[in-house]
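With one protein chain held back, the other chains of the complex are shown just where they sit.
Let's turn to chain A:
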Amino acid sequence: MIHSLFLVNATGDIFLEKHWKSAVSRSVCDYFFEAQERATEPENVPPVIPTPHHYLISVFRHRIFFVAVIQSEVPPLFVIEFLHRVVDTFQDYFGVCTEAAIKDNVVVVYELLEEMLDNGFPLATESNILKELIKPPTILRTVVNTITGSTNVGEQLPTGQLSVVPWRRTGVKYTNNEAYFDVVEEIDAIIDKSGSTVTAEIQGVIDACVKLTGMPDLTLSFMNPRLLDDVSFHPCVRFKRWEAERILSFIPPDGNFRLLSYHVSSQNLVAIPVYVKHNITFREGSSQGRFDLTLGPKQTMGKVVESVLVSSRLPRVVLNANLSPSQGTYTFDPVTKLLTWDVGKINPQKLPSLKGSMSLQAGASKPDENPTINIQFKIPQMAVSGLKVNRLDMYGEKYKPFKGIKYMTMAGKFQVRT
């Protein structure tokens, strides 16, 4: 399975390597660098690269390439999924997953990688188990360790590893017992030039933060479970119960976790909460272009559209943009041609707009495509699909937990073609 792992930063240096079988020379990465050079953007590096003796499978996250070296047939998704899990674990441990963070905690990283894979086969990837084996570094613990000489390596095999509920450790205790659920929905949409929807779908997740003592058994029911068309669960959810009664029944992991993610397919009608009026023109021959953009809310059920951020990559011939926003701030990077406009809240009475002119390269011909506009926004207290949690019950423990639920709608991959 996974033979070795190389971590490569944006400038193309290998800053960490780990081998699970006999060591593979880092020169194998030369093939990777070749591919990297050929690709203009780091995103364009192909995830699977064959070399004469090995196969390189890489993922790119947080501006770091995680390159796994494979020697024989293995499902590529297996490796990719594992690498992503490694990144998630690092992020979980160090808060951020940057080159600096990894370099600072190189020993912990090594211990983690050692536990996560044995002979190239995943051993423990559940973060609860890992945290019992190797305690995450905190300032307090570092101080205590240096004074007392104790270690941050667990002495006992985590109980979760053996039990039927490997995701939860035993003996959890809290003084405040609380369970919070966030229903977050993202709208993926493509809007065409005339403002009509080409495609729109909703991707939702329910993230939970559960801090409950003991071994609670929770059930969560929905007002309208039929909306959930296609779901994937955290392993803790009892699938049979869902099939039969459309109720989520589970013993939750401790702390933060993603309970389920769902997909409301494009067959259903999706309410698009914002509209864009745009007028971007380039005139043949002249070195000026006009830019005019107005945003407005629609179908928001009276909720406020917040944290609106508009970004667009303007054509290469644009040298500079001279715009004036009615609210918020805008930046234009002349090198990457990226225009971003931080709008903030949309006030339905006074619609935000961005107007002005663009200066074009002299003599260059007019670009044949107008830029696409990417929009990000948030609408709190609303789930655009209409999903509603009915009730949450707890069994198996005596105390009364504090329960909370929050809804939120966000833009996912929301694009407007102009």
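Here is the rule we go by: a residue touches a chain if its C-beta (ideal position, glycine included) is under 8 Å from a C-beta of that chain, and two chains touch if they have at least 3 such contacts; residues count from 1.
The rule is simple: contacts and distances are computed from a predicted model.
Participant: For the complex's missing chain, which UniProt name, "AP-3 complex subunit beta", "Glutamyl-tRNA(Gln) amidotransferase subunit A, mitochondrial", "Ciliary neurotrophic factor" or "Phosphatidylinositol N-acetylglucosaminyltransferase subunit H"?
Facilitator: "AP-3 complex subunit beta"
Participant: Considering the whole complex, which of A:Phe32, A:Phe60, A:Tyr93 or A:Phe332 touches the chain not shown?
Facilitator: Checking each option in A:Phe32, A:Phe60, A:Tyr93 or A:Phe332, the one touching the absent chain turns out to be A:Phe60.
Participant: From the listed residues A:Arg246, A:Lys298 or A:Arg316, report the one that touches the chain absent from this view.
Facilitator: Per the contact definition at the top, the residue touching the missing chain is A:Arg316.
Participant: One chain is left out of this view; which of A:Arg258, A:Lys303, A:Lys355 or A:Lys378 touches it in the full complex?
Facilitator: A:Arg258
Participant: Going by the touch rule given at the top, which residues of chain A touch the chain that is not shown?
Facilitator: Residue positions of chain A that touch the missing chain: 1, 14-19, 21-23, 26, 41, 43-44, 46-48, 50, 55, 57-61, 70-78, 80-82, 84, 106-107, 109-111, 114, 118-119, 121-123, 125, 146, 149, 151-157, 161-162, 164, 166, 188, 190, 192, 198-199, 201, 203, 229-235, 239, 243, 258, 261, 263, 265-267, 313, 315-316, 365, 367-369, 371-372, 374, 413, 415, 417.
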